[in-house]
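One protein chain is absent from this view; the other protein chains keep their places.
And then chain A:
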Amino acid sequence: MFGFLLKRFGLLIPTFLGVTLAAFSFVRILPGDPVLLMAGERGVTPERHAQLLEQFGFDRPLYVQYFDYLFSALRGDLGQSLVTKRPVWDEFFTLFPATFELSICAIIFALVIGLPIGMLAAIKRGTWFDQSLMGAALVGYSMPIFWWGLLLIILFSGTLGWTPVSGRISLLYYFPNVTGLMLVDSLLSGQKGAFASAVSHLILPTIVLGTIPLAVIARQTRSAMLEVLNEDYVRTARAKGLSAKRVIGVHALRNAMIPVITTIGLQVGVLMAGAILTETIFSWPGIGKWLIDSISRRDYPSVQGGLLMIAVIIMFVNLVVDLLYGLINPRIRHKG
């Protein structure tokens, strides 16, 4: 197990370097520069432009800028936003809890619905039940997030008026920010109706963000389950006289979870990408929306820092998933 851990940690180094390089070059490939965009329609004289670029350090050769960014990042310094002049680190962690809350809800939603759907479809393979579920999953997977979000808003917020259109909580409530998680803070505040309001604001974004992971998890669970159900050890379990519930829920599921867990880890990346769109549609004040704003302002440090943080989070989650994988699959654990 220790060797497995060591190897797994070793893999993070090249990934980290690749991510910094990608984040660094990505914003610079975009046309326009922060100075031009800040100046806006007023325009800027070439002298002033050069002066400002020098002030921000953007006149230096790219590799110098890159290593400056890399070594600062390693020290935990992501620089200052060009727009707000606040440290990128602070900006990120002010907004991150909102994205975190939304992502957690979305992945729970995807798991709670996706896993049973996949299992049921596998058990009833080939029936209309299976086919309609898998058809629905394919539609869910193919649905563009922004369009799906708009459809839901039109139906549930517009026509039916059941859920709010945007934001994290109704303006009626105000309470101190303790954890940054609206569900927790609203409960802590003890204000009547605050929690219900937070929940109602979360429902639609959760569904929108969770739909693709749900579809992927359902399909993956189904195919993993189908494969496992044909295995000899499932026959052994049945030959022992165990109940169908136990054969499927214990013997088959444990093995089927191995590929599914990997899929769930990969979905975290999808969640982060989806969060950017979802947050924009629902005016959800998280890092997705912040990142979009930073990109349109060519706020180099914010984009670089934000992308890097997201990547680090995804890397961390995948690391946890891999460890979990070792935990559930004894063959991996013992290989070391």
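The criterion applied here is as follows: a contact is a pair of C-beta atoms (placed from the backbone, for glycine too) under 8 Å apart; a residue touches a chain by one contact, two chains touch by 3 or more; residues count from 1.
Note that contacts and distances are computed from a predicted model.
**Q** Hey, which one's the missing chain according to UniProt: "Phosphoenolpyruvate-protein phosphotransferase", "Peptide ABC transporter ATP-binding protein", "Malonate decarboxylase beta subunit protein" or "Formate hydrogenase HycE"?
**A** Going by its UniProt entry, the chain not pictured is "Peptide ABC transporter ATP-binding protein".
**Q** Out of A:Gln51, A:Thr84, A:Thr179 or A:Thr236, which residue would touch the omitted chain in the full complex?
**A** The missing chain is touched by A:Thr236.
**Q** For the chain not shown, which residue from A:Arg168, A:His201 or A:His251 touches it across the whole complex?
**A** Of all options in A:Arg168, A:His201 or A:His251, contact with the hidden chain holds for A:His251.
**Q** Mind pulling the chain A residues that touch the left-out chain?
**A** Answer for chain A: residues 231-233, 235-244, 246, 251, 254-255, 258, 328-331, 334 touch the chain left out.
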